[in-house]
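Structure provided below as structure tokens; questions to follow.
The excerpt is restricted to a subset of chains, each kept in its original location.
Chain IDs A and B follow the sequence of writing; residue 1 opens each chain.
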Amino acid sequence: MTLLLRDVVDVLERLYPPRTAQSWDQVGLVTGDPAQPVERILLALDPTLDVIDEARSTGVDLLITHHPLLMRGIHSVATTTAKGASVTGLVVADIALYVAHTNADVAQSGVSEALAAAAGLTDTRPLSLVEEQPLGRVGRLASPMTLGSFAAALYAALPAAAAGLRVSGPADATVETVAVLGGAGDDQFEAVRASGADVYVTADLRHHPALEAREESRGGPPYLVDAGHWSSEAVWLPTLRDALTSALRVDIDISTVRTDPWTFTVGATPAGGMP
Amino acid sequence: MTLLLRDVVDVLERLYPPRTAQSWDQVGLVTGDPAQPVERILLALDPTLDVIDEARSTGVDLLITHHPLLMRGIHSVATTTAKGASVTGLVVADIALYVAHTNADVAQSGVSEALAAAAGLTDTRPLSLVEEQPLGRVGRLASPMTLGSFAAALYAALPAAAAGLRVSGPADATVETVAVLGGAGDDQFEAVRASGADVYVTADLRHHPALEAREESRGGPPYLVDAGHWSSEAVWLPTLRDALTSALRVDIDISTVRTDPWTFTVGATPAGGMP
């Protein structure tokens, strides 16, 4: 019997109920018809033009991404903009696009849990409640370790991207309690301090919020690890694949495209290298 | 004759007129009395607690920074917050603090010009006009070069920080026209595309704006270089020192504290290292 798009959507919405998404978010079906058949599914963090090309060239029927294609409403899908070209590319190739974003962040089979697992945490609890949903996680390492070792282990556990991990704090400081929040987390420093975490793993940390957080800590914990937006969230894609595989008889692949925008770095300093 | 704070302020406001600051900005005198004498001046990008300690221990009378200490209004200077402790530390030690921020960005002896010079640009023109002030610069390299070589040369010309430079684009692509904007510049992509730049040097580039800019460029130019917020602006401090030295007989030093929040990186990939 042919699997229809609406059947896959039903499975996705049981795993990641749309009502658990933040009020400002845009989740759910972006292109496609619930009655169309689905034989191949591709998973990616972002629905970029390269990912869409990959989907077209591999005969994919459904693309599932974490990041919304149309976070801001659009008034045109003409190919003169990248967003328009993306929508047109999907529609012309009959590829449905489904987005699970903040509803996937908070779920049991979600991004925060996958990141916490990659960080080696146990006894996890929510970092904070936002719109009544559990955002981020706080947990403990199996045993205390240095910040340098923790960062190295985390790097090894995440999909690698060009910018690597940035760390703020002394490499030889000891850490045990860890807060994690995939993606951009520089509005949660107050919750992190309240949590008692020794280190906070998140991404997209800009100069001013990061520096203010370090000032508020007066040089001590919580230290910071910017694990990269893509790395800290793409770690979830295998979890998603497994959850879907156990519920659906269909081909499911993770995109081979790394949608992190960075290609290479110059002069990044390893632990111990900077005076 | 003793130099007074008001005399130094007069010189600063000729170089960086407060009326050229953006309307949302907070520039000018933050602590101090215009009638107090000034014998030693310290320059820094951020008025952090470590910088203030350095100023206290070296007998500084006036600290001049690029970033405002009190961008958001405060209702207390009690030492229970880092901002309060900073204000208290300055006032107790009789250290005046003066801020030249967006007015220093746009000036002839300003941040954008210093960054453009470090990037090796000639024939510079404003990147865009915001509130009638010339934000950022666009110029040309002496001759075309590869993106990899350009990034390496820029890294060598800027004060070094732990995260190094992040580059989006092929290392062997050729670049000649360059747009620069010190600090956080991810709201100027449209001006960059309109400028015809091959590469855009700025900082604090987050995943979504950077990726959308790359998508809009369909993989081609303008490429991106995130040079680090601190590196891309601290490059201006020698210019500031020289401009003040030529106008005032007073000791002027650049802070030895690197106020970039990052200490080290793990796994950052040099050009050619990432598949």
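Rule of thumb we're sticking to: a residue touches a chain if its C-beta (ideal position, glycine included) is under 8 Å from a C-beta of that chain, and two chains touch if they have at least 3 such contacts.
Please read these numbers as outputs of a predicted model, since none were measured by experiment.
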Query - Full complex, copies of the single sequence (shown: 2) - result: 6
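Following the convention adopted for this analysis, only the chains that are shown with their structure count from here on.
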Query raised in the report: Measuring from the mean C-alpha position of subunit A to the mean C-alpha position of subunit B, what distance in angstrom results?
Result: 31
Query raised in the report: Across the complex, what residues on subunit A touch subunit B?
Result: 46, 48-50, 67, 71, 81-82, 86, 148, 151-152, 154-155, 160-171, 183-184, 203-208, 210-216, 218-219, 224, 226, 229-230, 259-274
